[in-house]
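Here's a structure for you.
Only one protein chain is missing from this complex, and each of the others stays in its spot.
Letters are used for the chains, namely A, B and C, taken in the order the chains are written, and counting of residues starts over at 1 for each.
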Amino acid sequence: MRLHPTSVRLTVPFHDCDPLGVVWHGHYFKYLELARTEILAPRGLDGAELLATGHRLYVVDARCRYAAPLRYRDAVRVDAWVTEIDPRITLRYEIHNETTGERSARASTSLAITDADGRLLLATPPILLDRIQGHVPS
Amino acid sequence: MRLHPTSVRLTVPFHDCDPLGVVWHGHYFKYLELARTEILAPRGLDGAELLATGHRLYVVDARCRYAAPLRYRDAVRVDAWVTEIDPRITLRYEIHNETTGERSARASTSLAITDADGRLLLATPPILLDRIQGHVPS
Amino acid sequence: MRLHPTSVRLTVPFHDCDPLGVVWHGHYFKYLELARTEILAPRGLDGAELLATGHRLYVVDARCRYAAPLRYRDAVRVDAWVTEIDPRITLRYEIHNETTGERSARASTSLAITDADGRLLLATPPILLDRIQGHVPS
Partner (left out) sequence: MRLHPTSVRLTVPFHDCDPLGVVWHGHYFKYLELARTEILAPRGLDGAELLATGHRLYVVDARCRYAAPLRYRDAVRVDAWVTEIDPRITLRYEIHNETTGERSARASTSLAITDADGRLLLATPPILLDRIQGHVPS
């Protein structure tokens, strides 16, 4: 499954760079989130629209393999797509350094679904399946 | 007024340091918050206890003057105290680099008080005045 | 003096929002930096080009007055301009919430100039004055 492939772009800010002159590894998860939001938010799987369904999404697994550094002012492109929708929503990512032409990282995050009381659901409920499978009305 | 003087200590983490090898200036506001929490939380002016009063505190002014850098693994002491309690709660701070013996920064933050609907109060309500003036039961 | 007025835009990311549902106040200094970089970097006052002059810039004063909150996915515009170039470089900022039409904050940051050994300069050296006053070649 490779659903809803999406890309976001950013320029590396100074405050994300560490004393080695590269983006500190933990900040990559912020870049992943920018792309994940682009996929989930327009489909009502985020913020107030998600809350209104009585469900919440929590990151239960996050992984990143780093291949090449990102430096201050480098142009970054994050490619993201959905690979699993039931019982968890999993996305994969590639982070590209467009300044150097290198792939900087491969990553994935998995989201578990809970009810409003925080109880884990063992299957993705139909309302969320419909939204994650659906197309964004344009 | 110099109410509730308090100190907190921390060691500079790697992820707060920038390519110049010093703590990025915006991170100082995290260090201030650690000290502010030490003053406000035990007095019921934070988190769920504050919410239960029907009031909220928002930072409306934040200032920091930087005198000497903090570097990775430096020992830091943040001194904080309350200088104003009505209509805003203002705290002042000094950040000391205990590794070098230098004063690293002077700072202040002011908190405005709102009701549960976010409307600004023009005077600190008695329940909050009692708490900010009171002693922490030991 | 109101030199080089510049604007940058961003969308509030989830990871900048706190339990009150608004951008945590310290993150505003990241948004200011995005605008400051847009002014300084194209004029050779940043990164490797600045280092090559034998000078460094350090933030010595940072202030922000908060007027209205920023929330997740709000559209933000940061206006920035230079107000002082000698002996410090000072910028002023306004942060606008374009989703609500409100001004969210007013801010300023001042940068001191040091030589390569970290000694404070009492006047802005001519090479930096030329750059900060000059126009970006297009």
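Assorted remarks:
FYI, contacts are C-beta pairs under 8 Å (C-beta built on N, C-alpha and C of every residue); 3 or more make two chains touch, one makes a residue touch a chain.
As the structure is a prediction and not an experimental result, all values here were calculated from the model.
Here the missing chain is touched by one residue of B:G47, B:P87, B:G118 or B:G134, and it is B:G47. Only one of A:K30, A:H55 or A:R77 touches the absent chain when the whole complex is considered: A:K30. Checked against the hidden chain, the listed residues B:H15, B:R56 or B:R77 yield one contact partner: B:H15.
In the complete assembly, the contact with the undisplayed chain comes from A:R63, out of A:R9, A:R63 or A:R103.
Remark: the residues of chain C touching the chain excluded from display are 14-15, 17-19, 21, 24, 26, 72.
Listed by residue number, the positions of chain B touching the unshown chain are 13-15, 30, 33-34, 37, 41, 47, 72-73.
Where chain A meets the missing chain, the touching residues are 20, 22, 25-27, 29-30, 33, 56, 58-67, 69, 109.
Going forward, only the chains that are shown with their structure count from here on.
Residue numbering shows that chain A and chain C use the same positions for more than half of their mutual interface.
Compare each chain's C-alpha centroid with the centroid of every protein C-alpha atom shown, and the nearest one belongs to C. One finds 33 Å separating the Cα centroids of chain A and chain B. Centre to centre, using the average C-alpha position, chain A and chain C are separated by 29 Å. Of all residues in chain C, those that touch two or more other chains are 30, 33.
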